[in-house]
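All protein chains of the complex are present and in place, except for one that has been dropped.
Chains: A and B, in written order; residue numbering restarts at 1 for each.
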Amino acid sequence: MNDLLPGFADPVLDAQSAFRAVLEAMSRPGRIVAIDRLPEAPVPLMPAAAAVLLTLADADTPVWSDAGDRVVAWLGFHAGCPIASTPLAARFVLATGAAPALDALDPGSEEEPQFAATLILQVQALERPMDGGPEARRSESAAYADKLGSGWRLTGPGIEHAHHLHVIGAPTDFLAQWRAQRPLFPCGVDVILCAGTRLAALPRTVQIEEG
Amino acid sequence: MEQGYNFAYLDEATKRMIRRAILKAVAIPGHQIPFGAREMPLPYGWGTGGIQVTASIIGPNDTLKVIDQGADDTTNAISIRRFFARVAGVATTEHTAEASIIQTRHRIPERALREDQILVYQVPMPEPLFRLEPRVAETRRMHALAEYGLMQVRLYEDIARLGRIGTAYNYPVMVNARYLMSPSPIPAFDNPKMDRMPALQLFGAGREKRIYAVPPYTPVKSLDFDDHPFRAIRAPHACTLCGSTSSYLDEVVTDDRGGRVFVCSDTDYCQSRREKAA
């Protein structure tokens, strides 16, 4: 426990700030939001994912994680959340490596779709191709442009016309999984994509196409 | 700021519980989510749901506006605004354009809201079906199956009997073509403002312990029929103070001989029009 990293510097105001970032992301699917009041997260937990968990998880929300003992100890100490033995039993699923399939998570029920799990999925990078951040500018390199692929076009509640998002490092069949869960609405898993200090959310209502 | 209480009054565990409910509400537009509403230091039915939602989202950088009946100076609006100034030390405003969070009872401001604003509604009765079916277990099933025929029938009975739909406020809406939702007791005049609004709309019902939401740019359609389309009702007059012919008006009785004037219910809107004209 001696090497336990601290959580939020200001548990009240840091959580408020992170929550507003997550709320903004969930309200405007695919829009990339930066979190500016971050905890020190143990590897392999990214700062944004760490902030999301400290903001939302507690003794009432079992968390499943693939991030190893250090992260579990850190979460247990700062969030006090029980650790779920399977992804299905978790309210929050933290995936830092190969993510469990969406259909292995609790989608909620038709009467109580709010009990669906939230998947916190760490990816390599999140980019908005239209305006291009520093990473996008670097994307002139052919290899990076290749990795970016054609990107996603998002439509649905929260989006005026369409949002575009490049996700680098999502599971290769993610879009197929997403399409498979769409007909289950109002059931379905909500996803928070985290990359470094930034995040973007995919509520179950969003439609994703390539292009 | 008030000593002895947490920032924004609620303890952090309660805020987390409400925040989780809000996020799921946004992910399932129009679906009511039961939550462990707390006893607030204001009475149930007086905005405790809206207050809990506001307390869970508000931060030191926010500027809060509170309206009741469209006005900032109604007693309950003052009381709630004072509460947040006291427990969160946040800036407050009466100007719609300056607010980042607007808590409201019974109105949507006339000025179009922006993406960087959040509208929090106080909701007395979140269940749009409660007059048709008081049992919560039963209405929950009806929402699960999107079984809304009863509501259509009720509205149509009005048309058959009265020639028009008899509901003038708390007029039911369909959200994103899936969930039937109570817009809270706003006048039907305000319903069209909910449709594809750039701002996030959050709804809190404290006594009934439900939270729901309409994300930005989400279709919100007032129930109607092809041969009886929805009509927004307002008094057919101009505001006595600012001359507006498009805002929602309050009728103010000025004597006991039938004297009356009509004035904007949205006091900030009216004031800013008068300032511009001056």
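The criterion applied here is as follows: a residue touches a chain if its C-beta (ideal position, glycine included) is under 8 Å from a C-beta of that chain, and two chains touch if they have at least 3 such contacts.
Methods note: contacts and distances are computed from a predicted model.
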Requested in this report: Look at the options "Carbon-phosphorus lyase complex subunit PhnI", "ABC transporter permease", "Septum site-determining protein MinD" or "Xanthine dehydrogenase family protein subunit M" and return the one that UniProt uses as the protein name of the missing chain.
Outcome: "Carbon-phosphorus lyase complex subunit PhnI"
Query raised in the report: Of the chains that are displayed, which are in contact with the missing one across the whole complex?
Result: B
Report summary line: Contacting the left-out chain: of B:E39, B:D227, B:D256 or B:E275, that is B:E39
Report task. From the listed residues B:G163, B:P229 or B:G258, report the one that touches the chain absent from this view. Result -> B:G163
Requested in this report: Pick out which of B:P29, B:G50 or B:G70 touches the chain that's been left out of the picture.
Outcome: B:G70
Query raised in the report: In terms of residues, what is the contact footprint of the unshown chain on subunit B?
Result: 5-6, 9, 11, 13-14, 34-41, 43-46, 48, 68-70, 73-79, 105-107, 124, 134-137, 162-164, 166, 168-170, 185-189, 207, 209-210, 233-235, 240-241, 248-252, 254, 261, 263, 265, 267, 270
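Note that only the chains that are shown with their structure count from here on.
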Query - In the complex, subunit A residues that touch subunit B - result: 11-13, 15-17, 19-20, 22-23, 26-28, 55-61, 91, 109-111, 113-114, 116, 118, 157-160, 185-186, 190, 203-205
Requested in this report: Quick one: which bits of subunit B touch subunit A in the complex? Just the residue numbers, please.
Outcome: 6-8, 12-13, 15-17, 19-29, 31, 33, 56-60, 115, 140-141, 143-145, 176, 178-179, 196, 198, 200, 214-218
